[in-house]
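Inspection log for the structure reproduced underneath, given as structure tokens.
Of the protein chains in this complex, all but one are displayed in their positions.
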Amino acid sequence: MNLKPETLAKIEAVIPRYPVKRSAALPLLHLVQEDAGYIADEAVEWIAAKLDLQPINIYELVTFYPMFRRKPGGRRIIKVCRTLSCALAGSYKTAEAFKAAFNCGLDETSPDGEVTIEFVECLASCGTAPVVMIDETLHEKVDGERARALAVEIRQAGGPASAPTA
Amino acid sequence: MPVQETRLIFKHIDAAGYTNDLDCYLRHGGYEILRKAVQQKPEELCEEVMKSGVRGRGGAGFPCGMKWKFLDRKSGKPIYLICNADESEPGTFKDRQIIHKDPHQLIEGILISCYAIQAKTAFIYIRGEFPEGARILERAIEEARSKNLCGDNILGSGYSVEIFVHRGAGAYICGEETGLIESLEGKRPYPRIKPPFFPAVLGLYQCPTAVNNVETLCHVKHVIDMGGEEYAKIGTPGNSGTRILCVSGHVQKPGYYEFACGDLTLGQLIHDVCGGLRPGRSLKAVIPGGSSAKILRAGERYTGKLKDGSSFDWGLEDIPMDFDSLMAVGSMAGSGGVIVMDDSTDMVEALANINAFYAHESCGQCTPCREGSLWMKKITTRMSHGQARQEDVDLLGNVADQIAGRTICAFGEACSWPTQSFVLKFRDEFLNKARAQAGAASTNGNGAVPLI
Partner (left out) sequence: MTAPAQTDLVTVVIDGKEIAVPKGTNIIEAASRLGIEIPHYCYHPKLSVVGNCRMCLVEMGMPMIDRGSGKPILDDHGGQKIGWMPRPAIACATAAVPGMQIRTTTELVKQCREGVMEFLLVNHPLDCPICDQAGECRLQEFATDYGRGYSRFIEEKNVKPKRTRLGPRVMLDDERCILCSRCIRFCQEVPKDDVLGFVDRGSYSTLTCYPGKQLENNYSLNTVDICPVGALTSTDFRFKMRVWFLKQTPSIDTESSVGANTFVWAREGKIYRITPRRNDAVNDTWMADSGRELYQQVEAEDRLNACHASGKPVPAPEALQAAVALLKEGKTAIVGSARASLEEQFLLKKVARAAGGAPVHLVAHTGEGDGLLVSADRTPNLRGALLTGLIDTLPPASLEALGAAIDAGEVQTLVVVREDLLAAGLTEAQLERVRIIHLDTHRRPGLERAAVVLAGLTVFEKAGSFVNQQFRVQKFQKAVPGPGGAAEDLFLLATLAAELGGESMPSTPASVWQAMAAEIAAFRGMTFAGIPDDGVVVEAGRLAELPFVEGESLHYKPAAEAAGV
């Protein structure tokens, strides 16, 4: 594992928070994914060893929680909420707009490697539906038009201006 | 007459100049109630919470005071407090506001609650989709620690407590308290069987544990501030305090609003507070308490008797937005997420959308929920895509009936109530869909947006 020193420091700091090491599994997965972009097999084994667990114990988690990626994604991850309130506000059309803008399907990475587009379940911002998360930034009221605008912003200058969250 | 919001929890939310840092919070009287609380006996605080009657705001509406009373204090094991910030019930977005805009209110509520139940460690389990919220909370805890409001010997009281933020990673089931505990223990979040694993006795690390929703813990702060009896005067008996309602869907002004429980009706909420429906549209249905609550259809009448013996005869828009009234009409106040649908909505697709959510979120541990949720999704998706059969309507209802009440956790109800209520109340629409499909290709009569 080739983790950044900052990541390793954070990992060392987070483990002692818990009376039982195993509890640090999710925090470690987050930290490794933030560092490496995804959770490779090697990472599964590294985390397991770090927490005195068996690899299967970590593998069970990585495959359960949809936020963990098993392979590298695009430079940006676009998550479109598809749950009821967002769907009522047109999120399926929002997704279509992103797909068209980046020429790729759902759960795919665009041919230029720019983005990966996914449907996700409720992002808990139903009052400003449809909502989209691009990496860690929430974008509200993203209709088809706004999606196309965001796509342009992503293509330019390496990404959209952060919208205020919540 | 327009109804007035009673902003208790949301007093400062969105107020001009109010920021989420400690200085701002302190300027507004922050942590004074904690200061007062740690000078009282813990059991006195628990007593106030009991007297307040405050009910859990996460969905089940269980009285917080009772939850704390059940804690096993004789085991000698440490007691844990977990703040459930998983906010995962579709239609709900209240905790997001508290976490992002007034995190110290939550931290103070947690600290007071920890002291009351004598927990030495609290975990805030925050959903993975709130990365910014997690950072805000981490910072707030550090700020509180720097002022000795958290950590060792807080405010010279001799009482010490640590709060840690723990992020989820995209699983609705982690909102279920024992699923959350398993997740926090680093395991797949499979809810535990109860008995024997009641969190109050065998919770986190098999220690007594209180799991409370974000909003509930904020209410505790106000209960201690006002005193339980005074707090109980807000709202109606059995439905004390304020309630945050999150409105989404087909209204002009979706958003979050805080009212004294029972202060307003569903009709007032939709028309007066949220500006009514979109122009030219009429009300079709409302899901009043998060997506798992049973749907209410416009034009229905509800009659019966309330807990206090009084009888009621309401139309949809007359229903008071409190725990007991919504239960009386066969639905629930749940998490306070109100989803409004107008006449453009295809109810088969709406149900297919909800079923896709539950099929995706079923943890897969127990048979009825695991297999039933996906089956219901497959049926409704097929129906939405042009292959509806008349017999699907009864089949759907029956599959749902085979789930509710037979699973390890409340997800069984959560995933079957939508189907049960949709096919019961919109039976005509489901049957019409099948009939129309038998004769024609077009299925979406309103030309509305696709939902699945």
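Each chain gets a letter, A and B, in the order it is written, and its residues are counted from 1.
We take it that a residue touches a chain if its C-beta (ideal position, glycine included) is under 8 Å from a C-beta of that chain, and two chains touch if they have at least 3 such contacts.
Model, not experiment: these values are computed from the prediction.
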Name every shown chain in contact with the chain that has been left out of the document.
A, B
Among B:V3, B:M66, B:L306 or B:L395, which one touches the chain that has been omitted from the display?
B:L395
Given the contact definition stated above, which residue among A:N57, A:S91 or A:T116 touches the chain not shown here?
A:N57
Can you tell me which of B:P237, B:G299, B:G386 or B:G405 touches the chain that was removed from the display?
B:G405
Considering the complete complex, identify which of B:K51, B:R281, B:K378 or B:R427 is in touch with the unshown chain.
B:K378
Using the touch definition from the top, which of B:G17, B:P196 or B:G280 touches the missing chain?
B:P196
Touch rule applied to chain B and the missing chain gives residues 171, 188, 190, 193, 195-196, 359-368, 370-375, 378-379, 382, 395, 401-403, 405-408
Considering the entire assembly, which residues of chain A contact the chain that has been omitted?
41, 54-57, 59-60, 63-64
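As a convention for this text, only the chains that are shown with their structure count from here on.
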Chain A to chain B, mean C-alpha position gap in Å, rounds to 24
Residues on chain A engaged by chain B in the complex (per definition of touch):
17-27, 29-30, 51, 53, 57, 60-61, 64-68, 82-85, 87-90, 92-93, 120-129, 133, 136-138, 165-166
Residues of chain B defined as touching chain A within the complex:
87-93, 95-97, 100-101, 121, 127-133, 164, 166-172, 183-189, 205, 246-250, 254-256, 287, 291, 337, 339, 341, 345, 350, 353-354, 356-357, 360-361, 363, 449-452
